[in-house]
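Quick one: this structure, given as structure tokens, is what I'll be asking you about.
== chain A ==
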Amino acid sequence: MWLELHEVVRRFGTRAAVNGLSFQLERGAIGCLLGPSGCGKTTALRCIAGFEPIDDGVIRAQGVVLAKRGESIAPEKRHIGMVFQDLALFPHLNVHDNVAFGLAHVSRDERRRRVEELLTVVGLADRCFHYPHQLSGGEQQRVALARALAPKPDIVLLDEPFSSLDSELRERLGLEVRQVLKRFGATALLVTHDQREAFAVADVVGVMRDGRLEQWATPYELYHQPATRFVADFIGEGVFLPGDIVGPSAVQTELGVLHMNGGARWRPGQRVDLLLRPDDVIHDDASPLTAEVCARTFRGADFLYTLRLPSGTQLLSLVPSHHDHAIGERIGIRIEPDHVVAFERKSS
Partner candidate 1 sequence: MPHRTLSPLARCGALLALGFLALTGCSRAPTELVVYSSRNEQLIKPMFDRYTQETGQAIRFVTDDAGPLIERLAAEGKNSPADILLTVDAGQLWQAAERGLLQPIESEIIKTNIPAHLRDPQSRWFGLSVRARTIVYSTERVDPQDLSGYEDLADERWRGRLCLRTSKSVYNQSLVAMMIAAHGEERTEEIVRGWVANLATEPFANDTRLMEAIVAGQCDVGIVNSYYFGRLVRDKPDLPIKLFWATLAGEGVHVNVSGAGVTAAAPRAEAARKFLEWLTEAEAQAMFAGANLEYPANPNVAPDPLVAAWGTFQPSPLNVAQAGELQAAAVRLMDRAGFR
Partner candidate 2 sequence: MAVVAAELAPPRSSRAADLRSFLLLAVLCLPALVPLAVVLSAVLTPEVEVWSHLLQYVLPEVIANTIVLVVGVSLGAAVLGTLLAWVTSACEFPGRRFFEWALLLPLAMPAYVLAFIAIGYLDYAGPLQSWLREVFGSSRWVPPIRSTGGVIAVLTLSLYPYVYLLARAAFLSQGRRAQEAARSLGMSAARAWWRVVLPMARPWIVAGAALVAMETLADFGAVSVFNYDTLTTTMYRAWFGMFSVNAALELAAVLLVFVLIVFAFERRARAGLRFATTRDLSQQAPRIRLRGARATLATCFAAVVFGLGFFFPVLQLVLWVVERAAMDLDARYFEFVMHSVVLATSAALIISAASLLVAYLERHHGTLMVKLLVRIATSGYAIPGTVLAIGIVVPIIGVNNTLQSWLSAWLGPSAPALLLQGTLITVLLAYFARFLAVGFNPVESGLNRITAAIDEAAVSLGAAGFQLVRRVHVPLLRTSLMTAAILVFVDVMKEMPITLIARPFGWDTLAVRVFEMTSEGEWERAALPALAIVLVGLIPAALLTPRGEHVA
């Protein structure tokens, strides 16, 4: 395995910022640690980079131990590149020298060739002799990426690399960064709190909470088969609908009996919450089941309706935008239970 974390723990005082973190990343894959601020994702990244020691567990790259309790290879010996949240471009060096910074050991010709190649790939070949303060935010971002890639690191770490950019630029750059990383066959690990960024860049995403990994999976799986209630809540939109298990995969709800696929672990009588994504709730005028529109958001291609059931429970429904319904109107709905996931109801 190219990068492997096993039960990594990093404490600050008594608080564990990273608390038993384990995952593996294959060569050439782009991973992402996703989570709310304070979940320990940046600390995890700094542990991998070598800026923080670890208190327990082990970090390996290509089978070599990078860090374990009381033992740590110096950051500069790990062959790990990093793009920092604040970019940390060297203000006293121009673009060329920033990118060439990690190429001290290569011949001059080789260095020039490599810097040129990188700057061409990130589209900044003409900015060679500009200083960081003369560049736009997006350009600085690309310089930082080129600089991190220049020494051909085994792994590239990206710490919230788009946080200082506006949202439109963020998405576009996310794709660009992914293309650049893939082009160089780089193995990368991204840290972010923005799922759109994570989904745009990463092949595999880990959702972190309180220093632990809640789930490590592809974006598709995270969205449609969240392993925990927290992941379900954190990723995407959706509501929880209370229900009772009545059969191996049957749940009694106020919308009737719904059938989940693969719900074998439930025992009849158990009380659960069903995760209903907006695309699980289909608008169907023919359906006998109706709900009242209490809010709506026009999104261009579709509407996101907030619907209220007679019991007061609210649902979200994604409806093609030619179905224009006013607030207060009652519309027919139907549940597409294929992707419905159930979680044990909290006792409260």
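On the choice of candidates, all candidates are chains of the complex that A comes from, given by their letters.
Here is the rule we go by: a residue touches a chain if its C-beta (ideal position, glycine included) is under 8 Å from a C-beta of that chain, and two chains touch if they have at least 3 such contacts; residues count from 1.
None of these values were measured; they are calculated from a predicted model.
Which touches chain A in this complex, 1 or 2?
2
Quick one: which bits of chain A touch candidate 2 in the complex? Just the residue numbers, please.
49-51, 74-77, 79-82, 84, 86-92, 101-102, 104-105, 131-133, 147-148, 150-151, 157
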